[in-house]
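Yeah, one chain of the complex is gone here, protein chain that is, but the others are all in their spots.
Each chain carries a letter (A and B) given by its place in the written order, and its residues are counted from 1.
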Amino acid sequence: MFSRSPLSLPTACQGAKRWLIAAVLCSILLSFGQFNRYYLGVAMDVGINIILAVSLNLINGYTGQFSLGHAGFMAVGAYTAAKFSLVFAVAAPEPARPVLFLVALVLGGAVAALSGLAVGIPSLRLKGDYLAIVTLGFGEIIRVIVQNLEAVGAASGLKGIPKYTTLGWTFALASVTVYVVVSLVNSTYGRGFIAVKDDEVAASSMGINPVRYKVTAFVVGAFFAGIAGGLYAHHKQFLAPTGFDFLKSIDIVVMVILGGMGRTASVALAAVVLTLLPEVLRPVSEYRMILYALLIIGLMMARPQGLFAFGRRAVK
Amino acid sequence: MEFLQQLINGLALGSIYALIALGYTMVYGVLRFINFAHSDVLMLGAFSAYYLAPAVARVLPLPSIGGALVVGLLACLICAGLGVLIERLAYRPLRSRPKLTVLITAIGVSLFIEYTGQHRAVFGADTKRFPELMPGTEFHLGSLIVGSNDLVVLVTTLLLLAGLWFIVHRTKVGTAMRAVSHNQQAAALMGVDINRIIAFTFALGSALAAVAGILYALKAPGIDPLMGVQPGLRAFIAAVLGGIGNLPGAALGGLVIGLLETFAGGISGLSNYRDGIAFAILILILLFRPAGLLGKVTVEKV
Partner (left out) sequence: MHMRGRILLLGGAIGLVAAALSGCGGTDSGAILIGEFASLTGKEATFGISSHQGTALAVEEINAAGGILGRPLELRTEDDQSKAGEPANVVNKLISRDGVVAVLGEVASSRSLEAAPVCQANKVPMISPASTNPKVTESGDYIFRVCFIDPFQGTVMANFASKTLRARKVAVFTDVKSDYSKGLAKFFKEGFVKAGGQICAELDFNGGDKDFKAQLTAIKAAAPDAVFVPGYYTDVAIICIQAKQLQLSVPFFGGDGWESEKLVEIGGAAMEGHYFSTHYAADNPTPRITAFVEAYKKRYAGKTPDAMAALGYDSVMFLADGIKRAGGTEASGLRQALAETKEFEGVTGKMAMNSQRDAVKAAVILQIKGGKFRYMATVAP
């Protein structure tokens, strides 16, 4: 699919690789620490949401599409990975488990990427609101299918998923996601995403094929959403179809918008804030969702470019 | 016989969707954005009627057609006011911003109304019994059964469709609405008061939502703050299916979805997929007609 490897980076990005290695190492070290389980759980939620938001940002932010179905991709990844673990990993010997977990995650990502391809193709002809409703519909169809699929527990949910997700796994994969998305967008190939967003007609007259970029964005975005789903499944140890409804997609969209479309670091920061905020607001739980709604409205008025969007656009 | 009965059921359901879809499509037609909060204004319409009915019952007999009309009109006025208020506070400050910003704000407004409604100091989360506003009966045609409420819905939808079409295409304010829809700047230069026209559009759309909310609540007399979400989503699909911004398209889309859902719902083994059917049809149709059934494909000018 790539005309050039996305890893052939301009020199400015070479430092990023070092950062990536450092981040992954830190993540692995972290998983040996002893933490309060509640904070640990929330920290893993943070990492998973970073992956979701950063991957959606590739579709909605950089490429200028409007997907409302990210929870659907996440569901595909979550159920695929969980089912794989339940069938293969549980019976496997202890040392093989991390490897099998990685296989489960990648498999979840791959199946989600395939579904991303399925959504990416209709997106070729549709724009704006029409695309939004089709992606929303896709997410809902996934939920309805899962709800009726006895092999993954249908409405009663999939239980007994082994707890493999650790802080290390989560943040290592979050780092990888950030790295891949940033490298992809900063690569020569990746400039095409922004070109497609800024002006599709102009881009195609410059020899950029918008179709290919849109589909790539959906496939890559869906892949990482699937990974996030796999982490989520092995973190919560239980999956219910209702957890992947339209509201979940909205939550992720809000993270992207709050951060500032097309700015990876800001979107990641927004994912952190929006995961912690509901926890901080627990003492006033009666007003929590009302405040969340007001926050969305207030932000759109005060800082529509994103709360954490400073200076130039991250990619220039 | 079962087929004919399902046809009646489907038309009844479809005309409710159509009625809600009219509101979506009208706001879209003028402002080019999907007012996510429409389904919540529908809920507010039903709740207005719920609180108004005991007061009206002191003056007029309820259930009665006259009483229902009075309650309905008052609820329409309340919702029209709320619609204008929402537009003034949440959408107008964003009018020059990208459409996406407004769409997200609309989602925020929708969540705000739903969760505020759920708070115990407002409506509360529990389901409430919607009062009987109109005397309801069933008509029998052989073994077929038609509810009087269903007929009311169908007739109301058709009347409102005709009325809206008349307003948009045959009145001065309608001309102004179409002008704003085409080009806001140009319309303003021609002396159209943009703010007034948009406020009018919202008032009209919200009044439609109130009517739909009341009729929906009469069909299923249990109301709660999240009651608008499901029909709202279906109607939203209906509006897109028909070609968003197109009034007859919205009505057609509503009927198509209502009929399909009804026929699927009556089949054992398919009724469990009912939630996904509307979307599946939508995606299929958009693949072949990207602008919906009656929508016009716009060609982007370079």
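Simple rule for what comes next: a contact is a pair of C-beta atoms (placed from the backbone, for glycine too) under 8 Å apart; a residue touches a chain by one contact, two chains touch by 3 or more.
Values in this document were obtained by computation on a predicted structure and should not be read as measured data.
Visitor: From the list A:Leu124, A:Val211, A:Leu276 or A:Leu291, pick the residue that touches the absent chain.
Guide: Residue touching the absent chain, from the options given: A:Leu276.
Visitor: Out of B:Tyr115, B:Phe202 or B:Phe279, which is the one that touches the chain we can't see?
Guide: Looking across B:Tyr115, B:Phe202 or B:Phe279, the contact with the absent chain belongs to B:Tyr115.
Visitor: Suppose we count only contacts with the excluded chain; which residues of subunit B make the list?
Guide: 1-2, 5-6, 9-10, 12-13, 115, 118, 125-127, 129, 138, 145, 147, 216, 219-222, 224, 226-227, 229-231, 261-269, 271-272, 274-275
Visitor: Could I get the residues of subunit A that touch the absent chain, sorted low to high?
Guide: These residues of subunit A touch the chain that is not shown: 36-39, 41-42, 45, 147-148, 154-157, 159-160, 163, 232, 235-240, 242-244, 247, 269, 272-273, 276-277, 279-280, 282, 285-286, 288-289, 307-308, 310-311.
Keep in mind that, in the parts below, only the chains that are shown with their structure count from here on.
Visitor: So what's the Cα centroid distance for subunit A and subunit B, whole Å?
Guide: Taking the average C-alpha coordinate of subunit A and of subunit B, the gap between them is 33 Å.
Visitor: Hey, which residues of subunit B end up touching subunit A in the complex?
Guide: So the residues of subunit B touching subunit A come out as 28, 33-34, 90, 93-94, 97-105, 107-112, 115-116, 119-120, 233, 236-237, 240, 244, 272-273, 275-276, 278-280, 282-283, 286-287, 290-292, 300, 302.
Visitor: Where on subunit A is subunit B touching in the complex?
Guide: So the residues of subunit A in touch with subunit B come to 66, 122, 125-126, 128-130, 132-134, 136-138, 140-141, 143-145, 147-148, 201, 246, 250, 253-254, 257, 261, 286-287, 289-290, 292-297, 300-301, 304.
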